[in-house]
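The complex appears here without one of its protein chains, the remainder shown in place.
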Amino acid sequence: MENARISGWQMFVITFFFTAGTTWIILPGKLISDAKQYSWLVCLWAMVYGLAIALLWLFLAKRFPGKNLIEIVTLVLGRWAGGLVALFYILYFTQIASWVTRNLSDFMNISLMPRTPQSVFHVMVLIICAYAVVKGIESIAMVTELLTPYLHFVFWIPVTWGVAREWDWQNFNVPFEFHFLNTFDQTKYLLGFPFMETVSLMMLFPYVHNRLKTSYLLGVFAAGTIMILSVLMPIGSLGVERSAHLVYPIFVLFREMQFTGFLEHLEAILAINILFVVCLKLSIVFYCAVLAICQLFGVKKRSAVAYPLIWFLSAYSLLFENIVMNVEWVDNYLFHYYALYGIVFPVLLLLVAWMRRMNHAPLSGGNRPA
Amino acid sequence: MSGFDPVEPIVSEIKAVLGHSPDFICRKVVIQGLSHVYCMYLTTITDSSVIDELIVKPIKETSLQDNQSFKDSVSLLRASIPVPEKKQIASKDDPVKNILEGNCVIWDPSSQTLLVYCTAKNDYRSITEPSSEAVIRGPREGFLEDIESNVGLIRKRLKSSNLIFEEFSIGSATKTTIYMTYLANVADDAIVKEFRSRISAVQTDSILESAYMEEWIQDKTFSPFPQVLSTERPDAVAAKLIEGQVAVLTQGTPMVLVGPLTFFQMFSSPEDYYQRADIATLLRWLRMFSFLLAIFTPALYVAIVSFHQELLPTPLLINLAAQREEVPFPAIVEALIMIITFEILREAGLRMPRIAGQAISIVGALVIGQAAVEAGLVSAAMVIVVSLTAISNFISPLYSFGIAQRIIQFAFMLLSGVMGLFGLMCGVFFLLVHLVSIRSFGVKYMTPLAPVIVSDWKDTLVRIPHNWMKRPTGSLRTKKGRR
Amino acid sequence: MLKPICLWACIILLCTGCWDTKEINQLAIVNLGGVDKNPETGTITAYYQVINPSGLSARLSGGQNAAVYTFHFKEYSLGKFTVKTNTLMPRQLFMPHMQAIIVTERYAKQGVLDLLNYYELSPERRSNIVFIVTESPLSTIMNSYTPLDRIPGRYIRSLTNLTGQGYTSGFEPIRMRDMIKSIYRRKPTVMPTIKYTSNRSADTTERLEEADVNKQSIVFTGGAVFIHGRMVGRFDIPTKLIFSLLNGDLITYVETVYLNGSMIDLEARDIQAERHWESGSGLTMKVHANLRVINNQQNIVMSEQNLHAIEEAFNKKLEEKAQSLLKLARQKNWDLLGLQDQGVEERKWRTFPVSFEISSSARMIGNTIGPYFFEKE
Partner (left out) sequence: MTGLIALFVVFVAIGAFFLSKDKNGTGRDYFLFIAITLLGALLWGSLIQRRPIDINQLIGDILDRLV
């Protein structure tokens, strides 16, 4: 556990980039094909769900101040059971990391560099993120801080300009009857994908010394609003049917933006943005994974774990044959699988903690360290 | 060398140590009447006129009789010699060190005491304008090789009692004197302590230039970025001291090290504080823009020309295609050729006499570039790109920062030649992480931007007029501005 | 610190075979594309007009040699063209700079859905290019040089850009993306149609010496109506303008009005076309325009009363045109006003009552206050 310190603002920025990382690129296409023009409503209740689940984890973290997820698990469930759950969480972090890398290489192959083999993208990005991880969470936090103004400025100015020009309210009354239940069921992966991954940020909670609660919740809230906007924009300018058929509607939106006759080809800017966003999200989740492993096995040097993990992650992210299989898997299993880490384990921890408190001593103030 | 009296063990010892060198003199001076003293010094590093006039002659003339009041010969000697006495020492090895430092040592056998008089010969060059950091408006004074006059130059600017100089003597062979100086009421104690511990922890046999010290006391050895500022301008050092930084003066070199250095201080030249605020801010932005230009132009050119041609507007693409019609090499090879030739020219320019140097390297590049274009080895756009990067590289006020830019420019170009825009952006992320992880004496390298300290922006990204500047920079946790 | 560098080095060694490099000189920069499908045999002919960079840059010798070269290939399915081009084209096909795609009328009539699907699949082909239907044979159009703008692709693009200024978003909705957007809509989209003035293509550079451009050149003749990606009919230019006006795309156009036996040309600017749906009485279209007198041949003194008369005449003229468009829509069963897309049921849209309220205000009258004229004795 390095003695790093993260300020409230840095935690907000980390949470924002972690939650809103690759979702605003991949999900709109699938979401719009499921929920048509009401997809922004889906994002709304997904955000509410995200905030609720975040409160649950904050409550868990408040019960054990100064302890990250792995410490809580080993503390509450003892050595062996705790170790098993910790291994589950490590698998969870590595899976998120490999999916993020896979998303990046899919994007790069589909839109910019079709002939480069995917593993080259994987290994390059993983090396940089491993370097960032070895440099520690303070470096990652500061890089996020440095990149935030650039990423926002370069994304929002062209997008608002382009979308405002081609906005068409006609796109919103596409004939589609809206039933809450079956849309909820169809799009429950949205509850899982961005919002239940933020449990891995619990690894960083002990580093944040002030305003943890507000910055964390604000980060999730900001990510939710970005999700809503990134769904509204393609519907508004490209139309529901077209964005439903596109793999990366935001990317096509960027390609078709024409300002003056001269400034036409802007997709490179978005590609750079996506690369940076993926690098940030990957280094954060990679850091959580490496920290979890170091914590579990009591290893001090992070580089002894980070660099070999590149091999594992680059192999793991090649497991999906193609993007269609990936989307199908996300559609069927993602919510249930993530619920294991997002809901089942935290509630289990709270229960066991509450029960052990019961037979030890009466519940007094709750945050008396065990 | 006059015959010496075997009775004097000390003199024989000194002679044993230094006797072999031709410039060692040991004179036996007889005081009127009864006693005599030995006067030893090295002629090459002492001022012989001072010794003859002010030491030997007074000893000869004083006679024991007319001033009986003195009890013994030592107080007599002190009274008669007008040269300010450095110190009285007793132990055996000190005399050799003092002689080597250019002092004159007098051994009085009757009272068994050693007196040391400072007679060093300081024939240093006069104060001239520092050639590497010339400014249009601002003082023309630069530091000298003599550490004492450097201290004088600083003291002239900072007449404050809080200005503290701590002396160190480092290097077993060279024994160079090192002064660490800071303003006690402003500098942060942690930084000063860090400096002190690092300087005293240096074990080496020789410190000939402040660059040796720089490598010893900097945090991270493998980073192309300088972590300590080396400057020749006393006004810059004074400005930094007021801001709460610590300076290290080294004997024998005009370059003074000032730390802790952060990334954005490298964009401000001392001249910024002598121009009006708005001009200085624009100049600072220009330097930042030229930093980006120097790093990204060749890399972007190679990436776009060989990987992402669709980013170019059609007329430009047609133009480039027409130019590159007869160029045999791919873009990356062409870029490498041009950049390497330009580096060679620049290095040659430096070795030539100062005035011709800069001009030769730029003219050379353009002439060679033009010839290469005619010969069809290189496309015209490439010459523009290379000379643009070279010129924007010259603009950085710090030479070591300029070299760092060239290293990064080279690395980025290789990356974009191999992986296009993707490789370039991976390189940028790697650079950012590296930059952010550097600590200069505990202060984070990208301070006012990475851990966002908005109050500091007023002096790094923008230079606000002096009358608005109330507090010194917060990032150095200075006492006055302590939060 | 050393470790990442070594890792990085072996990565670079690994990918010395940089996959995606393509030299600028090995690119065939396509500027104009044309596609034709033979209805009987189904073979597709694709025309690629490739820019010849050295021909264009004045610096090189001569400059007389051709600015563009046209290749055409025959294949039975669209996907095989990228491979087929290697049989004739010495360079690699480079599509991102294509300015327009020209489709023959007979292909449009068969439905261009397959072309749209193929086109959108690869990110190298951009979908904000102009979609044009041609009446005359594709070979004459694709093999002819154009004056003033030496590259035909840019010639067409600058033509459409000029007309585009009269439309709301600065671009006329005639691009491939508008075509794709309208596939699922019941409101038809109108793509421009062109014709070549002579049946012989001007495929040699002497053409550039001839002064009379009209003899051999591309002319915009009107609009082709597409419903669900299939061409169902044709518009002439005035109906095309009214169609875009009533659908809120048009902001400026020029109208001639007859008053007191003489002709007045008016430029209608900042046209707003709002739709008000009353539940009972159907749709009322409120159109308002600011008028600017461009040409006034009346032989009476310009007065406020005269200006009102001009406005009345303009409103009446526009009302006529709107009603004729409505009649055309109902007669041809094309939902030109997009009523079904806005919720009117399939059965009822043809009898759905639509009324127009047109208002205008004459704002500017140009340099002279009134026209020169002789008092009739």
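Chains: A, B and C, in written order; residue numbering restarts at 1 for each.
To be clear about the criterion, contacts are C-beta pairs under 8 Å (C-beta built on N, C-alpha and C of every residue); 3 or more make two chains touch, one makes a residue touch a chain.
In this text, all values refer to a predicted model and were calculated from it rather than measured experimentally.
Trainee: Looking at the full complex, which residue from A:Leu27, A:Leu77 or A:Val305 touches the chain that isn't shown here?
Mentor: Answer from the full complex: A:Val305 touches the omitted chain.
Trainee: Since one chain has been left out of the picture, which residues of chain A touch it in the full complex?
Mentor: The missing chain touches chain A at positions 91, 95, 293, 297-301, 303-305, 307-316, 318-320, 329, 332-333, 336-337.
Just so it is clear, only the chains that are shown with their structure count from here on.
Trainee: Could you state the distance in Å from the CA-based centre of chain A to that of chain C?
Mentor: It comes to 43 Å between the two C-alpha centres.
Trainee: Could you put a whole-Å number on the gap between the CA centroids of chain A and chain B?
Mentor: Here the centre of chain B sits 47 Å away from the centre of chain A.
Trainee: Round to the nearest whole Å and give the separation of the Cα centres of chain B and chain C.
Mentor: Taking the mean C-alpha position of each chain, the two centres sit 67 Å apart.
Trainee: Counting only residues that touch at least 2 other chains, which ones in chain B make the list?
Mentor: 307, 310, 419-420, 430
Trainee: Any chance you could list the residues of chain C touching two or more other chains?
Mentor: Chain C, residues with two or more chain partners: 4, 15, 18, 20, 96.
Trainee: Which residues of chain C touch chain A in the complex?
Mentor: Checking each residue of chain C against chain A gives 3-4, 7-8, 11, 14-15, 18-20, 96, 120, 123, 126-128, 161, 169-171, 177, 180-181, 183-184, 338, 341-343.
Trainee: How about chain A: which of its residues touch chain B in the complex?
Mentor: 7, 9-10, 108, 112-113, 116, 120-121, 124-125, 128, 131-132, 135-136, 139-140, 142-143, 145-147, 262, 264-265, 268, 271-272, 275-276, 279, 283
Trainee: Which residues of chain B touch chain C once you look at their complex with the stated criterion?
Mentor: Per the stated touch rule, the residues are 220-223, 305-307, 309-310, 314, 317-325, 330-331, 414-415, 417-420, 430.
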